[in-house]
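Note that this is a trimmed complex: some chains were dropped, and none of the rest were shifted.
Letters A and B mark the chains in the order given here, with residues in each chain numbered from 1 onward.
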């Protein structure tokens, strides 16, 4: 098995900010992909905002099993067309893992239907992540808690729909809490949001973070064939009803006619 | 108490189709609103697609507790600006009840983040709705099952997120099933989808349907003040942290500066 994975990076601060460039000389996306490739099940490549079609052509998405998304400063620069393309891939069965400031990405808000807002503070404070769902596959090999000594704070209320499962909850030194690992299913696609990952700290070099991301890719992967038209709403003609019925009463549509959308 | 309620109707077939006009001489929305007004807690008025701003000005929404939405043929004619306005009202605490073919309305797809697709057949077949969540407030006064002799079929798979609660499940004569009553919370707003209501049948004259709609309005109503900016993501300055912390490490943002969106 080989899970075809793309790590998408905005790649803005990586280029413009010296602190970020020192931590991630080849960009955050490259560091994340290298961590994933330590898992023999995973075959991770990268794509960035600046690539043609942001590196997310239909052809490439069709072959992708799991997509990770990191963005922050340039959410607005992501093309709506690409966002819809990615959304359809997820609805058809591609896994999606949204990282940190990706909570405000177009694709995450598109699939959640909510603001995905929160409170925040950039002070390099201590974050401690607690496992709420023991032995969830995403926290395989992770102890009941682990720490990131320097992180940005995100605080509740987090404007998301109630998750399928709340896997991780963070404690912050300054007094806040946050649901830091939450799962969803959207159409046939598994979605995981994972909070840590501010670009001025070495979060993606942390072993526990690397382990969680590898686990998350394995969890999000769905080996079943992609659903080709996840938006289809097929008419079932009366003559093909599974139980014999006789049409009756007034109607709007001719048999087999497309419905309104 | 008086729950300020708007029944929004597309009002297209009501005008153009003689069958619909005969069943609902003043439009479906008017019939639905009249049913709601039998509940002394509810004060229901109507709005239609053809009104200025579709009858959903900011000023009117600000005073509205619960909105019901029926649309079918003209989802595409609803202005995106009004959809976002309604979405923000829901996220801030307004209740939303989506009816029948409203599964494909812009507002429902916007808040669910999924295709909301299904299979369908217009054959005037029998639908039987079963209560899956006993004594849920939305089914108060409803027996364990009830029938609609003539209805359009909607079949699974229904392209929605896993609901908070699956309250009603339908059986169809032609062999399909459907999750016909499902609840969600989006931001501070309660959302209920209710399946029946094809315009060529007398569904909104049915007593059980009327009871469910009245119950749903009472359930969706949230008496708490509307959240004015449900999309806000406030920065918490280090000096205002709830626990004393000292800023450390490199950072991107100046104190109190707005975050990226």
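Following the convention adopted for this analysis, a contact is a pair of C-beta atoms (placed from the backbone, for glycine too) under 8 Å apart; a residue touches a chain by one contact, two chains touch by 3 or more.
Owing to the predicted nature of the structure, the values given are computational and were not obtained by experimental measurement.
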Complete-assembly copy number [criterion: all chains share one sequence; 2 shown]: 4
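Note that in this section only the chains that are shown with their structure count from here on.
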Complex contact set, residues of subunit A against subunit B: 13, 17, 19, 72-76, 91, 101, 104, 110-115, 117-125, 150, 153, 155, 159, 161-162, 164, 173-176, 184-187, 199-201, 230-238, 241-243, 245-253, 259-261
